[in-house]
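Missing here: one protein chain of the complex. Every other protein chain is in place.
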Amino acid sequence: MDLYGELILEHSKRPVHAGLRDGFDAEVHHVNPTCGDEVTLRVHLDRAGDEPVLQDLSYDALGCSISTAATSMLAEESVGRPVRETLATYRGIHAMLMSKGADPGDPEVIGDAVALAGVARYPARVKCALLGWSAYLDALARAGVDISGMRP
Amino acid sequence: MDLYGELILEHSKRPVHAGLRDGFDAEVHHVNPTCGDEVTLRVHLDRAGDEPVLQDLSYDALGCSISTAATSMLAEESVGRPVRETLATYRGIHAMLMSKGADPGDPEVIGDAVALAGVARYPARVKCALLGWSAYLDALARAGVDISGMRP
Amino acid sequence: MPALTAGESARIRADFPILSRTVRGGAPLVYLDSGATSQKPLAVLDAERDFYLRHNAAVHRGAHQLAEEATEAFEGARGRIARFVGAQPDEVVFTKNGTEAINLVAYAMSNAGAPGALDGADPEVARRLQVGPGDEIVVTEMEHHANLVPWQELCRRTGATLRWVGVTDDGYLEDPRSVIGPATKLVAFTHVSNVLGTVVDVADLVSAAREVGVLTLLDACQSVPHQPVDVTALDVDFLVFTGHKVLGPSGVGVLWARPELLAAMPPFLTGGSMIEIVHMERSTFAPPPQRFEAGVPVAAQAVGLAAACDYLDTVGMERVAAHDHALMGYTLEQLAQRPWVRVLGPSDPAHRVGAVAFTVEGVHPHDVGQVLDDQGIAVRTGHHCAWPLHRRLRVPASTRASFGVYTTTAEVDAFLVALDRVPQIFGVSA
Partner (left out) sequence: MPALTAGESARIRADFPILSRTVRGGAPLVYLDSGATSQKPLAVLDAERDFYLRHNAAVHRGAHQLAEEATEAFEGARGRIARFVGAQPDEVVFTKNGTEAINLVAYAMSNAGAPGALDGADPEVARRLQVGPGDEIVVTEMEHHANLVPWQELCRRTGATLRWVGVTDDGYLEDPRSVIGPATKLVAFTHVSNVLGTVVDVADLVSAAREVGVLTLLDACQSVPHQPVDVTALDVDFLVFTGHKVLGPSGVGVLWARPELLAAMPPFLTGGSMIEIVHMERSTFAPPPQRFEAGVPVAAQAVGLAAACDYLDTVGMERVAAHDHALMGYTLEQLAQRPWVRVLGPSDPAHRVGAVAFTVEGVHPHDVGQVLDDQGIAVRTGHHCAWPLHRRLRVPASTRASFGVYTTTAEVDAFLVALDRVPQIFGVSA
């Protein structure tokens, strides 16, 4: 079971930045209807500078270790960074997950999420790994950020 | 084409007792929905004696030569006879048509209708040959004759 | 584009083993009933069987490897079939046949009237889907019952009124603009008449509908098997076809619709696999196409239909059309030499596809069919599920010969030889 490496188990047991915090710009609730996994996710943006920065990302995730770990990695990787950069991370993760195993992921771009590379071999689990990310994109859109061209 | 013998062609071209006549006890309209064949049929009963007698059977048939001929034979064979006897004829014809060719029909019982024996080899045409008969049974029922046990 | 050569025809026929069987005590089968259902090439049967033997599992309902493979095969088939008609995968909904696809739209439109059914839908699209008293649904007098009765029933459920574009004596549509108007909600019409073979002027009906801004549904059940069909070029809002007429298995039909319509439409069949969240009190529904595919779907059948698309694209739909055109020209020409035969529909072969229905003076169409059948020629007799059209043309029924990609001129000749026995058997003048 090389799928369940240390990093995944660690993130799923102690998800980073977990919990719902106040002071957010948008909140969304996403589910994976085939399995019932759910995530409630809030984004808090800082728009003071040239471009929006993700000041906080808080969430409550109910799901399998893959979906929980992926959401935790998203939070760890993204909080405090310009939104534009987090979207680059998203593109990297998405490409890796869709590659059926061909793309191992670049740790420079996607951080701990390279641990999710094995998920690409299990098409039915890819949705789990993307649940938090799709909620994040949706929350950005509702907060008024232009994410067009972001959903591959 | 042994199906289309002299008798069938003769009956279909010059159907016996054709046309709708007044003074009837019941009228019915039956159709074969798969092909659109139609028959309007009236029965006129004489109930003066011990048992009802078919005084007249008049009809207007629109259909293929098999359905027209079968209705003509029904009329020829039945008019003027006790209803009970016509039902015996029906049973004989029905048995022949359902036999898939095994039962050639008894001319003593079913008269000219033995010419329809070939229809039994064409399941889709059996309905044509029975259209007039099923209208007749229905008309009897509506005229208050007990035909229970008659529909095999 | 040239018709198929004799060699190509022979190779194609070898893929359809049923075509070499005999009927009625030894007569070689001449199958001229492809308008009712087509025969299936081995490649289609093999694709279905292979799915069952190697990948069978419930699609979209499991995470194990078989379920993954089955889901991939099913969604791959959706993509393949979408491409066959120039559509995007998510715009294609699988049904069990063409009839269910039309009913789906009709029920979505009446369901749109139920409380909350359009919550969250684009209001402008939602308005176009709603039907009630005073609204009109327009069909034509040449429709198959499948594209007539569902609209009669929609009108019964909603209080709307059914209107129709008439048919001329020679089998064309009358002016649609006399019927399509501001009260119209939807114009549902056939691409090709399953009786007359008439190719309907889709562009004219679509522009008449556009002029008043109403929806169009095209019944392409009889065009998709015979000619290239492209949803973008046709510019309709809904398009329906059925697998079993296009070399595919029975049990699979296709509804294509514009994505914004699918997005707004309330569901029709409900149950598993089409939901988002289910509570005892209420449920929410998945996005299209899943929203319209309740229950374990017709996966093996979709895979079979995708193989049929492959098969036809290998021949080339342009060549399939050229082949049909050649058969049509030859058949009409030969029948025209028989004054005792009345061909229904356009006399110009350029306006026809797939089917030739006719009557023989003084002989009931059933009897004509029977004489043909006894010589091995399989044609259809009756009203071909287009009863009002027959009434309009003042015939109780007709005999119909219809073509497939595997039909040959030699078969048309065999049909003509058999037909020529009819006048003699029934003692009518030839």
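Just so it is clear, A, B and C label the chains in written order, and each chain counts residues from 1 on its own.
Rule of thumb we're sticking to: a residue touches a chain if its C-beta (ideal position, glycine included) is under 8 Å from a C-beta of that chain, and two chains touch if they have at least 3 such contacts.
None of the values given here were measured: they were computed from a predicted structure.
Chemist: Where does the absent chain make contact, in terms of the chains shown?
Modeler: A, B, C
Chemist: Any idea which of C:Ala43, C:Val149, C:Val315 or C:Val395 touches the chain not displayed?
Modeler: Selected residue, touching the omitted chain: C:Val149.
Chemist: Among C:Ala307, C:Val379 or C:Leu393, choose the residue that contacts the chain missing from this document, as touch is defined above.
Modeler: The one listed residue touching the chain not shown is C:Val379.
Chemist: May I ask you to list the residues on subunit A that touch the chain which is not drawn?
Modeler: 1, 3-4, 9, 34-38, 62-66, 68, 122, 125, 128
Chemist: Which residue numbers on subunit C touch the omitted chain?
Modeler: These residues touch the chain not displayed: 17-18, 21, 23-24, 29, 31, 33, 36-37, 39-40, 45, 48-49, 52-54, 56-58, 61-67, 95-100, 102-103, 107, 111, 114-117, 141, 144-150, 152-153, 156-157, 162, 164, 242, 244, 249-253, 267, 269-275, 277-283, 294-301, 366, 369-370, 372-373, 377-382, 385, 387-388, 391.
Chemist: What residues on subunit B make contact with the chain left out of this view?
Modeler: 31, 33-35, 122-125
By our rule, only the chains that are shown with their structure count from here on.
Chemist: Compute the centre of every chain as the mean of its C-alpha atoms, then state which one is farthest from the centre of subunit C.
Modeler: Relative to subunit C, the chain whose C-alpha centre sits farthest away is A.
Chemist: Starting from the mean Cα coordinates of subunit B and subunit C, work out the distance between those two points in Å.
Modeler: Averaging C-alpha atoms per chain gives centres 38 Å apart.
Chemist: From the C-alpha centre of subunit A to that of subunit C, how far is it in Å?
Modeler: The separation of the two C-alpha centroids amounts to 45 Å.
Chemist: For subunit A, which residues are shared contacts with two or more other chains?
Modeler: Nothing qualifies.
Chemist: Going by the contact rule already set, what residues in subunit C reach two or more other chains?
Modeler: Residue numbers touching two or more other chains: none in subunit C.
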